[in-house]
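Only one protein chain is missing from this complex, and each of the others stays in its spot.
Coming up: chain A.
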């Protein structure tokens, strides 16, 4: 073996979370090595819509089994929102950040009631939103169609170009000495002295000893954790996005739906992106996940109902991307119980939460308190009881 590297932290997965963690760790003076199985930022982080979801989001994407706990997210969204505001300055790069606000629309009385309810939560969490009736919403955004009966407006919603964010984080990390190894899949993760020995590369020739491993491997998060000995119940999925041809500026705001899977916005290049978490045809962790024509139809039909002008545009392309979802649809962040120094991060709204989770991972690596409460978001909840003797015992005691 040709020399073993040492690092203060090894990050597995150069997606947006890994890149954000690398930025925060390297800037704090840690020696960081990033291992990426393919090209940095290609998978979920390069295929996502790039929405900054600050107001409470639609709680169930198409095909999703468990609804999100929207209220639990709001303090996290509030904290992430603040960090996005200063991100371009922090990274010294444009990420096409745009905070021009967004609407979440309702088409039924039930959905209208949901908007009113979430508005109350948002107010409580310090996220300013406003409930508008259909006509007021159309006055504010004339492109909204006649089926919209109400909408919430949040000035903090926005967009950043996912194809710029991850590279900007990685460049910043590199300036602080972090080293990215693309096309270097991790082969083994072994306990080594007090820390970990990570073996990577196509021929396994890249070996790094480190006290801290950060698993931000997206849809592969569970596989990487398994190498370290942790069985996490993950449920990765692939969802898809659709892009129209370019248009002069026409839609300044993000448009989402409270009851169905929909997000529409116009990006800096002029294309309109239509998404909303519709399931792809395949999730292929070895190759390229394929989009579904059924989801294309469903998503476009919904989009053209809420924003009828879309019907006159042409579809340019569609693509699918994998996500590291959890069975309970909540974010995942924390140290794996029983595996000191092995941190994981991923799951729902990873893009919106990236600046927050990057900072949180640095705190965890330094054994400092995180900036937000993540006690209920750790990996313990996704582990079998067999791996979790203490919990198991406790549960039995309660039963008795």
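Here is the rule we use: contacts are C-beta pairs under 8 Å (C-beta built on N, C-alpha and C of every residue); 3 or more make two chains touch, one makes a residue touch a chain; residues count from 1.
Note that in this section contacts and distances are computed from a predicted model.
Student: Among "Branched-chain amino acid ABC transporter permease", "Hydrogenase expression/formation protein HypE", "Cytochrome ubiquinol oxidase subunit I" or "FAD-dependent oxidoreductase", find the name that the UniProt record gives to the complex chain excluded from display.
Tutor: The record names the chain that does not appear here as "FAD-dependent oxidoreductase".
Student: Using the touch definition up top, pick the residue from A:42, A:83, A:119 or A:253 that touches the left-out chain.
Tutor: Spelled out, the listed residue whose C-beta touches the missing chain is A:42.
Student: Out of A:92, A:146, A:252 or A:369, which is the one that touches the chain we can't see?
Tutor: A:146
Student: Of the residues A:189, A:225, A:238 or A:313, which one touches the chain left out of the display?
Tutor: A:313
Student: To test your reading of the contact rule: which positions on chain A touch the chain that is missing from view?
Tutor: 39-42, 46, 107-108, 146-147, 163, 167, 170-171, 174-175, 180-183, 244-245, 259-260, 269, 281-282, 287-288, 290-294, 296-297, 300-301, 304-305, 308, 310-319
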